[in-house]
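Showing chain A:
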Amino acid sequence: MAGSFPWLTLLTFSPIIGLIVLLFLPGTNRRALRWTAIVTTLVPLALSLWLFAVHDASDPDAFREKADWITIALNHEAVNIESSAYVFQYHLAIDGLSLPLVVLASLVAVMAALASVHIKKRWKAFYVWFLLLETGMLGVFLARDLILFFLFFELTLIALFFLIGIWGSLNREKAANTFLIYNGLGSALMLIAFVLLIATAGASLNATQQGGDLVYTGDYATIRSNLTAENSLTNLPGHYENPFALSDGMRWAIFILLLAAFGIKLPMLPFHTWMLRVHAEAPPSVVMIHSGVLLKMGGYGLIRFGVGLFPGLAEEAAFVLALLGAAGVLYGAALAFVQTEFRLVLAYSSVSHMGIVLLGIASLNEIGLQGAVYQLVSHGLISALLFLIVGSLHERTGTTELDELGGLARPMPFMSGMLLAAGVASLGLPGLSGFVGEFLSFLGLFETMKWVTAIAAIGVILAAVYILRSVLKITFGPQQERYAALKDARLIEAVPMIALMAFIVLLGIYPSVLTDAMQGSFDDIIAQLNARMGG
Partner candidate 1 sequence: METVLSQYAWLVPVFPLAAFLILLAFGRGMKRTGPVIATLGSLASLVLSALVLIEQLGGADEYNNGFDWIQIGGYTLTVGFDVTNLTALMMVVVSLVAFLVNVYSIGYMKDDERISVFFAYVALFTCSMLGLVIADNLLMLYIFWELVGLCSFLLIGFWYYKPEAKAAAKKAFIVTRVGDVGFLIALLLLFWYMPDHDLSFAAIANVFGQTGLITEGITTLIAILIFLGAVGKSGQFPLHVWLPDAMEGPTPISALIHAATMVAAGVFLVARTFPIFEASPAALDTVAWVGAFTAIFAASIAIAQDDIKRILAYSTVSQLGYMMMALGLGSVTAAMFHLFTHAFFKALLFLGAGSVIHAVHTQNIHEMGGLGKTMKTTAWTFAVGALALAGIPPLSGFWSKDAILAEALHDHPALFAIGIAAALLTALYMSRLFFLVFAGKPRKGASGHESPAVMTVPLVVLALLAVVAGFVEMPFEGTGWFGEWLTGHAAAHEGTALVMLVSTAVGLLGIYLGWLIYVKGAIPRDAVTKRMPWLTRLLERKYYIDEIYHAVFVVSLRAIGRAFDAFDRHVVGGAVRLAGGAAVWTGRAATRMQNGQLQSYGLYAVIGLVILAAAIAGRRFW
Partner candidate 2 sequence: MLSSYLTMAAILFCIGLYGALTKRNAVIVLMSVELMLNSVNLNLVAFSKYGVVPSLTGQIFSLFTISVAAAEVAVGVAILIALFRSRGSANVDEFNEMRR
């Protein structure tokens, strides 16, 4: 049903098309710009939903798009080698792991585009960077070539730098810098890991009469099989003749590099400090995307590259991962409890929730891994909704300091209700998506590490504590005169709120929507682990 039409390419680059249209619009015509952007973001959403509908795990190649992008013949004067080359592919594909996140990304993008009504200046540039960012994140989830993945990853970095630095609040430039350098470091570590992989596991030698054709590729599947296959060059004992062998030390090094790289993005303790400033400074619609999607790239990368390439090492490191996760859960919660700035409360709550993702990953069983992805998606939706509301609140009240807010339930019942709903969703109330992710992660981890899970479960209480504290502080309490005249949500604000809430409820009530899509996407990881047990 896919035919030969490059749907994934269209999906990834449709924002660019809209971007080009934008370039020809007058920078002053705010409405036109906004609606062009919104309509543009609808295209990927439609496509991804369609993909989600027609995708079946049994036929992974239905939507695979693969073409050699960069083939570079290398100097081949080295002895015994007839020709050698780098082959970097343009390779997009979907599977149960990436598909939910693609949908999430395109959905949140639409909502953020709607929420961008709060942007007050330089709309054209804003939407240009916004759409670039969307292309970047869609590409990250679709790319199956290390270099391609890296390109998209960096694209989001640059785009977000501008979005924060130009449209952020007071300390925007500092925030943008911190973000750039910190995440740049993360992707630098990732690049080292990738290069190491390409230079060793990426190499495949096809024997010929004159010696052989040596090909270095960044293809995920190739690297994966080279790392796992018994007789691959990578796994042959590394002595002088075999420069492609990966010693255990090197494997650990790469694994840890990947862990740190994606841990920074996630963020994993203790790499979380950068995202506080981003949460506090970036414009809400950007934070929607940042907290809703970009953090998820970390979790995705951990599963795809960390666990996916080195299941064995992941298993040995599982306990540490779990500890990090549990620490993140409790640490973030405790910190969120004492923050006086609502955005920081949410930032630390993100730390806490991403800790749960780590727990799910550490379980290394299907339930846990699916739980982790589920948690990613659900937290994406919830935090998007929360920041959507924060944006609207901030626009009206001009502050997000908890001490200055209060009693907003009377002037704006709808938004307060939404805030409350989002709050309970994020503290993991059953019937809403948050619970399922949390529950599955705990359930998965509990099989292997009962005590860690039990300790982390305390976070459930703390979540209730800090969320109720802040949300009730804002909505409940005696009304304050200065806020008496505030208007409730406009339609353009209410629509995305309701839409997001609808998805949260849907995922909460009928999780199979997502879990069925993820069915079997971790089989090979699990299989390898079992093989390891056997062997």
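How were these candidates chosen? In short, all candidates are chains of the complex that A comes from, given by their letters.
Odds and ends about this structure:
We take it that a contact is a pair of C-beta atoms (placed from the backbone, for glycine too) under 8 Å apart; a residue touches a chain by one contact, two chains touch by 3 or more; residues count from 1.
What you see is a predicted model, and the numbers here were worked out from it, not measured in a lab.
Touch, as defined above, links chain A to just one of 1 or 2 in this complex, and that is 1.
Across the complex, candidate 1 is touched by residues 181-182, 270, 272-274, 331, 334-335, 337-339, 366-367, 370, 407, 409-410, 424, 429-431, 435-436, 439-440, 442-443, 446-447, 450, 453-454, 457-458, 460-462, 464-465, 468-469, 472, 475-479, 511-512, 515-516, 519, 526 of chain A.
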